[in-house]
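Showing just some of the chains, left in place.
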């Protein structure tokens, strides 16, 4: 089972141009800070958040209650000129969970209804498999030599974009996994449990499609943050050992405070 | 002429895993806040910043001095556990400027040299055309009905990604323009002066390639922020009039404080 | 019982002048953001934080575990150029608890030991009365007319300072309570259970000493945030009814998410 929360700023588009278009750098700062706040709050409770389209974000929130969501929602309301609606969905795969969460939110009204504000809904179905959640943390082998120190800063963006564009689509279509670019050369996928051959296939096809060699650390855990930390440690093992797939075996240090 | 600043976090990749991998939500919060701070500071001085790969950012900084850059660099150093290098380049087109800024920064050492820290370099060439900078602000016609209220939250990300992926590449190859996704359904291109037919061609081809109908407000100005505000007002005109291209004519209100 | 956490930035003074004195506005921004982050994180878990001296802060953390403290400590380490030590103490009164927490931290080494970093200690004693924690929320009757719209902005600071200076000392000496200025005309005291006559005496003496008339909402709860929200509702009752003391009776609305 995986629990996904879809977050949507309420009636945000119209706000950005009322009464006149607002300065772009302020809007960028607003969106970035709001994302940082969600990261810090959901992160404190063991969750993960990805910026998605910035005004529509996707969080992985296993173990975080509706009441805790409400507290975060209220904090946004107190600190920002905009408010946020949240819909909590559960499914056997990340894809299923985001479908349910999205549909439940859309039932509450349009994202641009002026009177649909601070919705907080939770999917009721809870008869689900209790398999662990998986996180695959990908990055580019030798990115510094191959891209950062080699290409101009914009072409480096285009290069990474071609990789994550390709990876996002295949992980979703083939494995019901949701993948997100998280900066630098890092892409994180939240997945159902994946086999070695699946991970291998993903990396081989990315190489075929984009000519970029990825490596991946894979972790499983009860929460996305547990699985994600395991994945990061495994990715470190790839770097140390020169392998392209490491999974499950890493001993996660610093665990007391994680 | 356009002035581009390439910003690069110093030796950031190694820091994120030293002594152990750091919690992803904290890294996301760090990157987002650092971006917000750059937006606010460059924005106050009339510039624009785009997050790029978050650890490598691209700013448009016409009229912002090396000394002012140094002040912002110092502020990052005082407020964050990481530092940033900056390279200021100028060119007749955004592409030229980012190429020069990138090459000058790469000459100073690798992004992962432990002893290359807080570089601040400025391109010396200043015999350039003094044409205005252009900003094209694109968004999707009827995005709420077509995408946000219709698709699940993740597929909406994929839809937008296919649009900006296509647009970024063509604007760069055909017009030396740098384009960035800025959240929601918004894409901003910093461009040389573009003709009506160029803007028309861009929109028509995006429709052909992705089946998504864009509209665009276009502005020209002495600084990216002037041009960008003009572009936003023109995009509002598109919404009001039901047109897909508006340019140059909008009277920019609220200008006293911009 | 009350649980107090003393937070201390590690070796902060020397850092502010190494290698040269850092710009004051950056230091102010750093301290303020760090405080905001602590507020948001302890607040999410039901706690309260007061800025104290900004580099030494005092939190009320009933019900927040050592592990959760560790997670917040780690987040500060990941997001800031400075780190923080924490000492959790418990006592029958706020004064007792802060004494124990302070002593335990001081035993770990000086605040300026370069090698005393990110200490996290917890007082072991837990055989304590389990009385509710009390919060008294004071403000000035008619502050807008009497001070804000009347005095110059600096003299208004001095006026408020004379009030909180007087109140802090008496609440500490007479009731073992810790009081903090929290902005505007607001002072919050965390107290043992106080009688009506105690609250009355406090207000009367403040009027005698400073010629300023206070009103106070008082609340009791299992956590400081519960007691504090009750106190705020009672303070609203004072405003509505024109009384100067209201306590315990207010129905706290919006409670689902608090």
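By letter and in written order, the chains are A, B and C; residue numbering begins at 1 in each of them.
Just so it is clear, contacts are C-beta pairs under 8 Å (C-beta built on N, C-alpha and C of every residue); 3 or more make two chains touch, one makes a residue touch a chain.
As the structure is a prediction and not an experimental result, all values here were calculated from the model.
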Given the 3 placed subunits, let me have the overall number of copies in this structure's complex. 4
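Heads up, the rule we're going with is that only the chains that are shown with their structure count from here on.
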What is the identifier of the chain with the smallest separation between its Cα mean and the overall Cα mean? A
Distance between the CA centroids of subunit B and subunit C (whole Å) is 42
For subunit A and subunit B, let me know how many angstrom lie between their CA-based centres, rounded off. 22
Between subunit A and subunit C, what is the gap in Å from one C-alpha centre to the other? 36
Return the residues of subunit C touching two or more other chains; collapse runs of consecutive numbers into ranges. 74-75
Using the touch definition from the top, list the residues of subunit C that touch subunit A in their complex. 37, 40-41, 43-45, 67-68, 70-75, 254, 256-258
Flag every residue of subunit A that touches subunit B in the complex, lowest number first. 6, 8, 12-13, 17, 20-21, 23-33, 35-37, 39-40, 42-43, 47-49, 51-56, 58, 95, 98-99, 101-103, 106, 110-112, 143-144, 148-154, 156-158, 160-162, 165, 168-169, 172, 178, 182-185, 188, 225, 228-229, 232-233, 235-236, 253-254, 258
Of all residues in subunit C, those that touch subunit B in their complex: 22-23, 26-27, 29-30, 33, 74-75, 77-81
